[in-house]
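A single protein chain has been removed from this complex, and every other one stays in its place.
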Amino acid sequence: MSLTYEEVVAKYEPVLGLEVHVELNTNSKMFCGCSTIFGAEPNTQTCPVCLALPGALPTVNEKAIESTIKIGLALNCSIAPFSRFARKNYFYPDMPKNFQISQYDEPICVNGYVDVEIETDEGPKVFRIEVERVHMEEDTGKSLHVGGATGRIHGAEYSLLDYNRAGIPLVEIVTKIVPGTGKYAPEVAKAYVAELRDILRSLGVSDVKMEQGSLRCDANVSLRLIGSDVLGTRSETKNVNSLRSVERAIRGEMIRHAERLNNGERVVQETRHFQEDTGLTRSGRSKEQAEDYRYFPEPDLVPVAPDAAWIEQLRAALPERPSIHRKRLQEQWAVPDKEMSAMINADVLDVVEATVALGADPAKARSWWLGEISRIANEKDVAIKNLPISATDVAEIVALVNAGELTDKLARQVVEGVIAGEGKPSAVIAIRGIKVVNDDSALMAAIERACSGQPETAQKVRDGHLPAAGALIGMVMKDTKGQADAAKVRALLLAHLGQSEG
Amino acid sequence: MIRNSASEMASKLASGEITSVALTQAHLDQISAVDKDVHAFLHVDTEGALAQAAAVDAKRKSGEKLSPLAGVPLALKDVMTQKGIPTTCGSKILEGWRPPYDSTVVVNLKKNDIVILGKTNMDEFAMGSSTENSAYGPTHNPWDLTRIPGGSGGGSAAALAAFEAPLAIGTDTGGSIRQPAAVTGTVGVKPTYGGVSRYGLVAFSSSLDQAGPCARTVLDAALLHEAIAGHDPKDSTSINAPVPAVVAAAKAGNVKGMKIGVVKELNGDGYQKGVRARFEESLELLAAAGAEIVEVSAPNFEYALAAYYLIAPSECSSNLARFDAMRYGLRVGDNDGASAESVMNLTREVGFGREVKRRIILGTYALSSGYYDAYYGSAQKVRTLITQDFNKAFEKADVLVSPTCPTTAFKIGEKANDPLAMYLNDIATIPVNMAGIGGMSLPSGVAEEDGLPVGFQIMSPVMKDDRMYSVGAALEAALLSKWGAPLLSTIPALAGSK
Partner (left out) sequence: MTSLSRDDVAKLAGLARIEMSDEELVALSNEFTVILDAVARVQEVASADVPATSHPLPLRNVFRPDVVIPSLSPADALSGAPAQEEQRFRVPQILGEE
């Protein structure tokens, strides 16, 4: 029996639990000095520690601790005066020690919350997501499955392991159970992950690239009959790798659970994998027989007991919360909601802000980034951030236009040139020989040529029929290959023909 | 030449009377002559040792200022990594593995120009008290080749007693330096936990393991102690403080006015008659040297053994998980279609010996959900109680003393099938590891009934390691003047020995 989403939420209440893993952007790994640069040749960023060679010992990266505390503070957590690392024991070939150094019953940050606002039928509404804990751990290596058709693990003949990612610092942010979101559950979850991403980015602690796996979400979903206070059995959907997928995965799981429950079947407590192509989840490992991780305090490391002064120093240096920051910018720039959303969706808010900070008018900065530059990015199918044009370039171009040294049309050519890699705006202008024609004698010659070329049109203008001037202006512009300032041409032309703007 | 103490060798090297190459060669010759019977070594690095010796001689010739032990040879327990040199930990699972890095202890040895002769035999992954658990066959006690040399560091201790090396490195998790020292008539020191870096020491039980010096005299042990000790940023549990002045203490050997506490619970029933007699005699000698002997009680020590056999197996079950046939070491059962999991299972079955498996399973149980609090959790509480007992005892005494082991060396094979009887060997040494304090064993003579060496244990508070050297040196001097010659001069000659 197939159910619609509306039917599901009419009968059941979803309860969520979200676990987000964030790779920190430290220079070195969590427990050793190996580099963390993405995309290096296999096993070039490994050492006795992260390969778990016999005798090697971990040492804690101070920056990772600091980043984790910052995250905790930004999520309104208490920072534990005493916390410890623990070993989580299980065997897996991508995990060299066959235990993961993590935190168990003594995490570094506890009891926080994140408020997210979403649009509901009754208007904007704030949902509070309570954060249970933020703790530190380490990433695993990467396996490449060889043989078999799909490159997947099933059917592979053997696997090849690269431990460059083993030991990259990870922070896990775990929510308490999230009830009360009703039919908005998928959107709330998406908004939460988006808000986390923005907060983490503003803290500068992670690249937060979901597509590269530096931000990953595991979504726990269970259903209960509306009005019931008994929790249902949950499923855990692993490694959901985009904001849209968070929403789709939760929606899909809600429907799947409801169908089973309606059919009188049991929901199995298990790990599931989200499949981008179908939007459905596929069964993974059953968690009915919970793995016994045999946690115990990591004897090779000593407790972390951050002193209050350090915490307060970090708290004082926290950046403005992104959602508040956005509201403030919107007010300052007097931008309508729709434009604001457009900038956020296009991921240009930061760069527009930077351009404005360099002196550009907010409207102009916005229109360049959201207009011409976005268009080129779409055309080239690359992210705007990866185009070789900076806020400084755009600010410079805006200034040149304001000074009358570039027309809008010429400015577009300069933007094109910068993106094509021809250099900074000044270099592009020099190379392409772009310059506004503002030598009046040259312009006057062109105007005279136009008037003598179309004497009848010129006469109309002389007779006071100003709209006719357009055709003559067009000829002048063509004559000067677009390098003249159209407004100036118009003024000179009208003066030449004994007229002036009404 | 090989029967000298390390410090005597060092002065002959310094004066130019001998060269390091000649000294090293003499030890290599002794190894060739006697190790077929003793089996102290798992690997002898003839070339490397001679090259290192030649380099030291060259440095000395050029007038470079050298460290006190420069040019003196040493035997390294096979649990320490040395770049390019096989490191097996006495286990099949690491057969043929050559580490790509040096342990910090080895870095320090090389820095001090101490010549590394090779790697010594041990109970597999340091689990045992007899060196019978080595996958490469037992080491024999040079006092009586039918007997065990103690364990886990039986190879290092036997190498000293057989004059195959004047110095050795051991590691001590529950007595693996001190108990072999006791049963071979040598000196072994477990420094304060954190005093010597564990980086490159293949972990058995991380919160208990400690590397330390093994030698034939207290001063030699002190010289080696200073060479290997000190803060290491690669070991988070390493103490960031100056190394206690152990050499000065060993040279002075002064116990006048010191209070020496006899631990009531580490004596009496269960201790061999001859062991007790030697212990009493040593106490009299120390009193005669000006120390005040007091009695202290440590009621919780009786739980130390039980706690140890929970904590050490728990940590080892996790530490030894990395031996999984994926990245190094043995791989068994990698046939067509075999899974990684089955290869892990088969490799660990074949690669680990019986005692190691027993402890891994015991530790897995002690940490498993539902049993953690009853076993591992309770053991950690006992650890607190033992530390409290020590703290109270150290209020009354500057150092504590006891026999190192309840008995002298037993016969090879005698306790092989009785793990509990075997574990009892460590009853007097384990409390020291539980509290992280320092402990030393030095020879106090032989037991009358069997003529085998007896060890005297000295325990000192955290980072007061110099105290045990003061007492050790004083007792050593008193015994020497009583005997007229070192105890090891009475050891029966080995066939072929130089």
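When the chains are written out, they are named A and B in that same order, and each has its own residue count from 1.
The rule is simple: contacts are C-beta pairs under 8 Å (C-beta built on N, C-alpha and C of every residue); 3 or more make two chains touch, one makes a residue touch a chain.
Since the structure is predicted, the reported quantities are computational estimates derived from the model, not experimental observations.
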| item | value |
| --- | --- |
| Absent-chain contact - pick from A:L51, A:I168, A:L215 or A:A365 | A:L51 |
| Omitted-chain contact residue, chosen from B:E17, B:E64, B:E295 or B:E341 | B:E341 |
| Options A:I118, A:A156 or A:A486, residue touching the unrepresented chain | A:A156 |
| From B:S297, B:S368 or B:T490, residue that would touch the chain that is not displayed | B:S368 |
| Absent-chain contact - pick from B:S20, B:N121, B:S197 or B:T237 | B:T237 |
| Interface with the undisplayed chain - residues on chain A | 26-28, 33-35, 41-48, 51, 53, 59-65, 84, 91-93, 98, 143-147, 152-154, 156-163, 271, 273, 284-285, 292, 294, 296-297, 299, 301-306 |
| In chain B, positions touching the absent partner | 97-98, 100-101, 193-194, 207-208, 233, 236-237, 239, 300, 303, 305-307, 309-310, 317, 321, 324-331, 334, 337-346, 348-349, 352, 357-358, 360-362, 364-366, 368, 374-375, 377-385, 387, 419-420, 433-436, 462 |
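Just so it is clear, only the chains that are shown with their structure count from here on.
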| item | value |
| --- | --- |
| Partner chain A, residues of chain B touching it in the complex | 80-81, 87, 89, 94, 97, 99-101, 103, 198-203, 205-207, 233-237, 314-315, 317-318, 321-324, 326-328, 340-341, 344, 364, 367-369, 372, 376 |
| Chain A to chain B touching residues, read off their complex | 48, 51-60, 87, 89, 91, 93, 96-99, 159, 161, 292, 294-296, 299-302 |
